[in-house]
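With one protein chain removed, the remaining protein chains of the complex are shown where they sit.
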Amino acid sequence: MSPRDKILQAIRQNKPALTALPAIPTSNTFADQVVERFTEILTTIGGQVVSVPDMNGVAEYIRSHYPAHRVITTFPELAEVAEVHWEDTSPHELADVEFAVLNVHFGVAENGAVWITDPLMMHRASPFICQHLGVVLSAGQIVPTMHEAYARIGSADYGFGLFIAGPSKTADIEQSLVLGAHGPKTMTVFLVD
Amino acid sequence: MTTVGLFVPCYVDQFYPKAAIATLELLEKQQINGGPIQVVFPKGQTCCGQPMANSGFEHLTKPLNEQFVEQFGAVDYIVSPSGSCALHLKEHLHSDRNEDRATATRQKVYELTEFLTDVVKVTHLKARFPYRVGLHQSCHGLRGLHLSQMSELVASPFSKPMQLLNMVDGIEMVNLDRPDECCGFGGTFCVVEEAVSAKMGKDRVADHVRHGAEYITGADLSCLMHLEGILRRQNSRTKVIHIAEILNS
Partner (left out) sequence: MNHPQRAEVFNRDEDRVDWHDKTLWWVRQKRDMAAHKLPEWEALREAASQIKHNVLSNLDEYLVQFEAHAQQNGVTVHWAADATEHNQIVHRILVENQVTQMVKSKSMLTEECHLNEYLERNGIEVIDTDLGERVVQLAGEPPSHIVMPCIHKKKEEIGEIFHHHMGTEAGLSDPQILTGLARTDLRQRFLTRRVALTGVNFAIAETGEFVVCTNEGNADMGAHLADVHIACMGMEKIIPKREHLGVFTRLLARSATGQPSTTYTSHFKKPRNGQQMHLVIVDNGRTVQLGREDFRNSLKCIRCAACMNTCPVYRRSGGHSYHTAIAGPIGSILAPNLNMADYADLPFASTLCGSCSNVCPVKIDIHQQLYKWRQVLVQQGHVSASKAAGMQAMSTVLSNRRVFAVAGSAGRTLMRWFPGIVSNSLNPWYKQREMPEPPKESFREWYEKNR
């Protein structure tokens, strides 16, 4: 018998009687003032929110913060301040990217996370390999909790989907928090009204 | 008249008779539904079997269970000044001879403080104890019998022992850094895992001493015996005292 069939047969012999799935608890805890809560929580986990009126604000930020560095983006309107044609490079060639600006689908108030899927990343490595990450989020696209987040994702198809909550971090050394473990050292959410 | 069978755990009988006497006297002062309580002490009682069961030898406790059911089957309530013994009985008292009787017996077991707050519904005590006191929340009373709310849970706070201690004149309860961490006694754990057990006890004692407790009290003498063992080795001035002795003071 194959390992597969052996395992499945053993499960059938040993599993308990079928029990029902429960209802999923609901929460009103984060229902109000989602923008404020998102901002507050993202800040406490080491990220930052920069409110911008439009994409010109993002361009301005790039100009002032990353004037002499490699910046990549998936936004064609940022072509003046960032590379926009990097889809045909290998992900390894992104190793020297200082700042990447990506679009995201929505944010989550309770944990400061944003949801992004692979067409928005161009390369799956892009949100990780850059030294600093920026994402653009509409203020109207923030859901209260992860329950609403998955309800919103629904049965969407993707190859790779990702929640990002703040910069890469570790506290493996004596519980001292260090931002920038292997991924970005900072995370900026450009909040567009 | 309501009869209460007093179950005095084996080591309390032998080492801490004052706690047992205080429990008896405290119970004798109470009334249930306006009527007095008759407290009886079945003399054939020995041990609930917990030391064996927690060591993996629950099968050896069968004769003790039969003995317990025989001794306590007839009373209305069984009250014990030990949370862990009460919990053991509530969870593990069974009988091959008469499981129905064992079940009925099991269901009338109460730890002293929960009996006072939940059955007697005590609202005031004539007790005075003008000292600084730290409450040790014994794990089996806390997480097994739910004598107090547990710090791990997201739920409303309450404490049956504290509710009673707050009725005592002159008492000053101290706050602890870790209000419900285990003392490390754990039955045979205290000798099998001597190093960790003693360290846990030392840490618990230090928390009380650091906050100026003159007495450490609790509803379980096994923990208090452990803490007392450490306090005495350290020649500390802090003492242990069973909660019944404070409530009956």
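As written, the chain order gives the labels A and B, with residue 1 at the start of each chain.
Note that in this section a contact is a pair of C-beta atoms (placed from the backbone, for glycine too) under 8 Å apart; a residue touches a chain by one contact, two chains touch by 3 or more.
Small disclaimer: the values here were computed from a predicted structure and weren't measured.
**Q** Provide the residue numbers of chain B that touch the chain removed from this figure.
**A** Those residues of chain B that touch the unshown chain are 8, 10-18, 20-21, 24, 41, 43-47, 49, 51-61, 63-64, 67, 139-140, 142-144, 150-155, 178, 180-182, 184-203, 225-226, 228-230, 232-233.
**Q** Considering the whole complex, not just the chains shown, which residues of chain A touch the missing one?
**A** Interface with the chain not displayed, on the chain A side: 2-4, 6-8, 10-27, 29, 41, 45, 91-92, 95, 108, 110-113, 118, 123-125, 127-129, 145-147, 149-151, 153, 155, 157-176, 178, 180-184.
Following the convention adopted for this analysis, only the chains that are shown with their structure count from here on.
**Q** Just curious, how far off is chain B from chain A if you go by their C-alpha centres, in Å?
**A** 52
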